[in-house]
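== subunit A ==
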Amino acid sequence: MTSPRIKERLIALILLALVLFSPPLILMMDRNPEAGLSRLPLYLFLAWALVIALAAWLMERQSGK
Partner candidate 1 sequence: MAKVLVVDDEPNIVISIEFLMQQAGFDVVTAEDGESALARVAEGAPDLVLLDISLPGISGFDVLERLRADSDHARLPIIMLTAHGREVEREKGMALGADDYITKPFSTQALVEKVKTLLAEAS
Partner candidate 2 sequence: MAVLGIAFGYLGLLFVIAAWGDRRAEQGRSLIGSPTVYALSIAVYCTAWTFYGSVGRAASSGPSFLLIYLGPTLAMLMAPLLIRKMVRIASAQRITSIADFISARYGKSSSLGALVALIALIGITPYIALQLKAITLSHAVLVNYPQAADMRLVDESFWHDKSFWVALVLAVFIILFGTRHLDASERHEGMVAAIAFESLVKLVAFMAVGVFTVFVLFNGPGDLFARVAATPELAGALSLEAVPGGAVGWMGTLVLAFLAFLTLPRQFQVLVVENVDERHLKRASWLFPLYLLAINIFVIPIAMAGMLLGDISGNPDSFVLTLPLSAGLDGLPLLVFIGGLSAATSMVIVETIALSTMVSNQLVMPLLLRSRRLQLGSRGELAGWLLGIRRVAILLILLLGYLYHALIGDSYSLVTIGLVSFTAAAQFAPALLIGMYWRGANRKGASLGLIAGFLIWAWTLLLPGFAQSGWLDPGFLDQGPWGIAWLRPYAMLGLEGWDIYTHSLLWSLVANVGLLVGISLFSRQSPLEQTQAALFTEAMHPGLMETSLWQGQTTRGELRLLLDRYLGANATARVFSRPDASEDDLPAPPALISRAEQALAGALGSASARVLINSVVRGEALDLDAILSILDTTSETLEVNRRLEQKSNELARASEELRSANERLRELDRLKDEFVAMVSHELRTPLTSIRAFAEILHDSQDLPEEKRRHFLDVVVHESQRLSRLIEEILDLARLESGRLTLNPQRLDLVILARHSLDAVHRLQENRGVDLEVDISLDTAWVVGDPDRLEQVIINLVDNAGKFTDDDDPRVLVRLERHKDHFRLAVEDNGPGIAEGERERVFEKFHQIKHSGSQARGRPKGSGLGLPISRGIVAHLGGRLWVEDAPHLGGACLVMEMPEAPAAEPEET
């Protein structure tokens, strides 16, 4: 956390994760595509993986320097 830019990016990532994991996005993703199963779990896992990948990229790139 030496560079303030890293701090800002991390905070942006936290906010992104918060938005991804909360309503109204959750409600939108919950709509049944063709009255079958909800896509919500699939969406949650994808969003989760995205957040983790971004965090890994941010953290490991920084420690690489």
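FYI, contacts are C-beta pairs under 8 Å (C-beta built on N, C-alpha and C of every residue); 3 or more make two chains touch, one makes a residue touch a chain; residues count from 1.
Regarding selection, all candidates are chains of the complex that A comes from, given by their letters.
Quick caveat, the model's predicted, so the values are computed rather than measured.
Candidate 2 is the one that touches subunit A in this complex, out of the options 1 or 2. Subunit A meets candidate 2 in the complex at residues 1, 7, 10-11, 13-14, 17-18, 21-23, 26-27, 30, 32, 35-38, 40-41, 44-45, 48-49, 51-52, 55-56, 59-60, 62-63.
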